[in-house]
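What you see is the complex with one protein chain gone and the rest in place.
So that you can tell them apart, the chains are marked A and B in the order they are listed, and the count of residues begins at 1 in each.
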Amino acid sequence: MGFLSIGVVLVFGIILAPVIILILASIFGKPRNLRVTAIFLGLFGGLILIGLAAVWLLTTLLSFVMP
Amino acid sequence: MVRHGMAIDLSRCMGCRACVEACKVENNTPHGVFWMLLLRFEEGTYPNSKIRYISRPCQHCDNAPCTKVCPVGARFKRDDGLVLTDFDRCIGCRYCEVSCPYGVNYFNWKKPSKNQYYDWGTSGLPYRNPDHNIKYEGRLVSGGNHYLGVMGKCTFCVHRLVKGLKPACVANCPVGVFTFGDLDDPNSAVSKAIAEKEHFRLQEELGTNPKVYYLGAPLDPRKPRKPLDVYREEVNP
Partner (left out) sequence: MRKGRIFLVLALLVPIIIAVAPLTDAFLGGAGSGIQPYDGGGSCHVTPSTAIVTMFTPSLTVAPVESVIVTVNVSGGNSGPILGVMLVSALNPAPASIPSSVGWTITADPSGSGTDNYYEISNYAGQVSLQWSLTAPPTEGTFALFARAHHGGGGEPQFANDEAGLSFIVGTGGISGAPVVSIISPSDAESVEGVMTVNASIESSTPIAYALLQIDGVVVDNKSQEPFRWDVNTTEYANGEHSLNITAYDTNGSFGYKEITVNVNNPEAEKAIPNWVWAAVGGFALILGIVAVALFMRKRRKEAGASEPKLDLTERELLAPLLHTKLPGYAVLVLSALGAALFLAVWYIQMTQGLVLTGMRDYGVPLQGSPWGIYIVNFIWFVGIAHGGIVMSAAIRVMRLEKYKSIARMAELLTVVTLLMAGLSIVMDMGRPDRLFEMIIHYSERVSTSPLVWDITVILIYITLSILYLYLLMREDLAYLRDKLPRFRWLYSLLLFGYRENEKEKIDRIAWWIALTLLVIVFLLSGGVIPWLFGLIAAQAGWFGAIQGPMYLAAALSSALAAVIVMVAVMRRAFRWEKHIDVDIFRGMGTALSVLVIIYLWFTLHEQLTYQYAAPTSEHDISNALLFGQYALFFWPVIAMLLGSFAYLAASAIARKFNPTGTVIASVVLLLAFWLKRFLIVIPSLTHPRLGLYPSGVYFPTWIEYSLVVGTIAIALLLIFLFVKVFPIMEVKGARRLTEEGVGTKEAQPSPPEVE
């Protein structure tokens, strides 16, 4: 029960549920088109990683500014 | 496991603020930052009014909202019951301050070295406490003088507890208002004080389970209370 805290249930159960469904639909939904699915999923993951990298870059740059 | 708590005997407090001053000097807190604070208020209406004093450190709640909402885990609760702030990790979002019902959080709006009461020049604070450079259990948690843009609050003088000393406010009260010790030990002075006397805690109904017990009758909700410290201290850029 410790692992299943409010936040975990909320975020990974409720909030991410439609996202999981989306990912599954993009893979298995008709018409099947694996190339498009791959582009979509690749971009999805890629954008998130780019976002995280951008945050890291921003914080590194800001660390030179802040006293 | 030790669970640090405090009992504050309101019948003894005379409002001298030695605790406030001791905390400030011990923890090197800057201008406008009062980790220990004395609330002064008038209770009742004239002619049936009196001045009362309540000293207000951090309550180190066992169910602290501040530790829950911190997005980076800079505000955390240690095994010995202390709620501490990791100054190296705090991002300055002030969510802990917003979620604390007791108003114990003080943010470094200004660079602490530029925010003292005197311009101490390049030599810095003459009463700088070297204990604050030490990381306790690997985290920088003591002292109010570290960084711009981070939050701070009463630490129950964690740097004194490791040396077996009592917090500065407890040690400096001239009339013995404070009792400090292990709440889990039924024979400790603080447990006995709480067991023997009528006591209350602030805002218990919020479910925070604070560990500061005020000895005396609970504040009568029928009596009006007016804070007397309504002068707003200016911390200017």
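Please note the rule applied: contacts are C-beta pairs under 8 Å (C-beta built on N, C-alpha and C of every residue); 3 or more make two chains touch, one makes a residue touch a chain.
Given the structure is predicted, the values throughout are model-derived calculations rather than measurements.
Remark: the residues of chain B touching the chain excluded from display are 32, 34, 37, 39, 41, 54, 65, 67-74, 89-95, 97-103, 105-111, 115, 118-121, 123, 126, 147-151, 202-203, 206-207, 225, 227, 229-233, 235-237. The set of chain A residues touching the chain not shown comprises 5-8, 10-11, 14-16, 18-19, 21-22, 25-26, 29-33, 35-40, 43-44, 47-48, 51-52, 55-56, 58-60, 62-63, 65-67.
Basically, only the chains that are shown with their structure count from here on.
Centroids of chain A and chain B (each the mean of its C-alpha atoms) stand 41 Å apart. Put simply, chain B touches chain A in their complex at residues 111, 148-149. Interface of chain A with chain B (complex): residues 66-67.
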